[in-house]
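Every protein chain but one is kept in place in this view of the complex.
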Amino acid sequence: MASASGQTGWLHRVADSDVWWSFKSSPLTVVAALATFLIVAVAFLAPVLAPHTPFDPATLSLSDGLKPPVLISPDGDWTFPLGTDDQGRDVLSSIMYGTRLSLVVSLAAVAVAMVLGISLGLVSGYFGGTVDAVIMRVADVQLTFPAILVALLIDGVVRGIISVKRHDEIAIFVVVGAIGLSFWVSYARTVRGSVMVERNKEYVQAARVIGLSPLLIMVRHVLPNVTGPVLVIATLNLGLAIITEATLSFLGVGLPSTEPSLGTLIRLGNEVLQSGDWWITVFPGITLAALVLAVNLLGDWLRDALNPKLR
Amino acid sequence: MATQSNNPPLLEVRNLRVEFPTRRGTLLAVDDVSFDIAPGEVLGVVGESGAGKSLTGNAIIGLLEPPGRVAGGEIRLEGRRIDNLPYEEMRKVRGARIGAIFQDPLTSLNPLYSVGRQLVETIQTHLPLSAADARKRALDLLKEVGIPGAESRIDHYPHQFSGGMRQRVVIALALCAGPRLIVADEPTTALDVSIQAQIIALLKRLCREHGTAVMLVTHDMGVIAETADRVAVMYAGRVAEIGPVREVVKHAKHPYTKGLMGSIPSLGVRTERLTQIDGAMPRLTEIPRGCAFNPRCTERGSRCMVERPDLMAAGTTRAACWLHDRGGVGAPVSKEAVDA
Partner (left out) sequence: MLAFILRRILQSIAVLVAVGLVAFSLFRYVGDPINAMVGQDTTMEEREALREKLGLNDAAPIQFLRFIGNAARGNFGLSYRTSEPVGRLILERVPATLELSLCAAVFVLFVGVPMGVYTGLYPRHWSSRLLQAISLIGISLPTFLIGILLILVFAVMLHWLPSFGRGDTVQVGWWTTNFLTWSGVKALILPSITLGLFQLTLIMRLVRSEMLEVMRTDYIKFARARGLTNRAINFGHALKNTLVPVITVAGLQLGSLIAFAVVTETVFAWPGVGQLFIQSVQFSDIPVMAAYLLLIGLFFVLINLTVDLLYFAVDPRLRSQGGGARVAGH
C-alpha cells in the first residue's frame, strides 16, 4: 500500500511541478520533445524498421544506383523512397542506421566526458594542492583550443599509433574517446567549484573527526548540488557532440563508410553533389539538422526551467 | 504638526491596486491603498517584507516591473494624474518632479561611468543648462551631500567610494533635477549601522532645506520614529493605520501596530517582555476573509472574520479596525474556536 501510493505520489509531484508546467505551456518544446523521441525511436529500432540493409554488400546491386527520390522524378520507385547512392544503397535505410550511430556515439561521448569530468573535478577539488594545480593547468591548456581541434588531434594521434588496417574497426571507440576527452573540462570545473565550497563546511570536518570518510560524505552532499549545473552542461554538450561527431566523420576522420554516421553519409553524398545528385547529401543533412535542432530546443527549455533566476 | 495642512496635498494616492498575474491566478499585492503626502512632509511607510510598501513606491514612480501592473485607483501629483500617463510624459516627471532612492547604493550606480558624468547627464536631461553649468551644479550638490574633496572626486568611479559615500551620491542624483517628492525605498538597509544615522540625518536635512517631501519606505521603525512626520503602517497590501508619528508610536490604535510597537526594545522604558505577535503575515495567495490580520489578532470579533474594515477615525490617527467603529467587532472569537 505504502509503496503504491509512494509511486503515484511521485508522479503527482512531477505533474504538479514547475518544470512540467513550463514544458506543457511551450508548444515548441513539446514539438521538439516529440521530434526527438521520434528520431531516437526510429534510430534505435533501425534494424527492425529499415526496409534495407544498406551496408551489407550482398544485398546491393549497382543497377539500383543513383535513383532519385520517388516524388521528385519519374525514375524513382517506392522501394527506395528517398533514392539511392551510387552504390545502390537505400538512402532512407542509411539514414536510419546513420542516425542510430550518431546518437550512440554522441551519448557515449557525453557520458565519457561527464564521468571523466566529474571524477577529475572531485579529485581536484577535494585534494587541492599539487593535484589540483596539475589538473587545472591541463584544463587551461586544453581550453586554449576549441573542442574540435582537440578531438581532431586525439584522432590523428591514435591513427598514428594504430596500423591502418585496424582503423575502421576501432573508429567508433576512438571517436567517442576523442569527443569525450574534449568536453570534460566544464564538468570538472563546476564540480571542483562545488567541492571546494563544501570541503570547508563543518559537517565535513565533523565527519573526519568521527572517522567517516569525508570524501564519501562530500560525494553524497556535493553530487546532488551539482546535478542541476551538470545537466545544463550536458544539454549544451549533446548538441555540440552530435555536431562534432558529424564534422569528424565528414572530414573523413570519424566513422568510416563501412559503418557510417550521418556525417559520413553527408561526406559520401558530397562527392557526387556537383553532378546534381543532391538527395544523397541533403536528406541526411536535414535529418542531422532536425536532430540537433530538437536537442537544442529541449536543452534550452531545460535550462530555462532549471534556472532559479528566471522563476 | 497638523495632519492636514491648508495647502493642497502634493501627492494623492486613492484606492491603489497593484496586481500580478501568475500561473496560479492573479495576486493582489497592493489592495485599495490610499494616503496623501503634503508638500515638504516626510511620510514613513512601514511594514514587514512583502507587505506591499516597495510596490506602492514603484507604482508611484511608474516603474512597476512586469507582469505587475496597476489595476485600479488613481495617483495624483500636484493635482495632475500620473498613473495613466504615456511613457514619455511620465519620463519627464521622473527625476524632475519625483525622485527615487533605492536600497543598494553599489548596484544603483553604473560602474562604468564616473559619478560626475552620471550627475551631469541627469541634470542636462531635465534642466536647460550648459555642460559647464551642469557640472557646477553637480559639484555643488556633491558638496551639499557631504562628499569631501568634491572637485577631484566628481570624476571618480562608484567603486572608488565607500558605501555611505555612495548613498550620498545617490541622494545627490535623486535631488539634482529639483524634484518635489522623493520616494526612498529602504535607503539605509544596506548600510552599516553607524552610517545609517548619518544618511538619514542628511536626507532629512536636505529635504527640509529644499522643501522636498519624502515617502520613506522601510521596515525599520527606529528610522521612522527619528525622521518621519507621519507614518503609514502596511499589512498584507493594505494600510492598517496612518497618522502622526508620535501618536502612532505611543498610542497605536490598530492591534497590529500595537504589536509592532511593543516588539521594539526601548532604552528609556522598563518592560517585562517584548511583545511577540503570533503567526506570520499571510501569503498573497492566502489572505483571509474580512480583516487580513484576524488570524493573529487577540482582540478580534465575529465581524472581523467576514467584513473588511476601511480606514476609520481613531483619535488623532486613522486605523482599519472595527474596534474603532460604533458597531464594534461583534462577539469575540477565541483562537481555539477557529483553529479547531
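Letters A and B mark the chains in the order given here, with residues in each chain numbered from 1 onward.
Note that in this section a contact is a pair of C-beta atoms (placed from the backbone, for glycine too) under 8 Å apart; a residue touches a chain by one contact, two chains touch by 3 or more.
These numbers were taken from a predicted model, which means no experiment stands behind them.
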(message) Can you tell me which of B:170, B:260 or B:320 touches the chain that was removed from the display?
(response) B:170
(request) Specify the residue from the set A:47, A:224 or A:252 that touches the hidden chain. (result) A:252
(message) One chain is left out of this view; which of B:159, B:250 or B:326 touches it in the full complex?
(response) B:159
(request) Write the list of chain A residues that the hidden chain touches. (result) 137-138, 140-141, 144-146, 148-149, 152-153, 155-157, 159-161, 239, 243, 246-247, 250-253, 263, 266, 270, 273-274, 276, 278, 281-282, 285, 288-289, 292-293, 295-297, 300
(request) Provide the residue numbers of chain B that touch the chain removed from this figure. (result) 61, 63, 91-96, 99-100, 102, 104, 107-113, 121-122, 125-126, 157, 159-160, 170, 173-174, 177
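The criterion applied here is as follows: only the chains that are shown with their structure count from here on.
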(request) Could you give the separation in Å between the centres of chain A and chain B, each centre being the mean of its C-alpha atoms? (result) 54
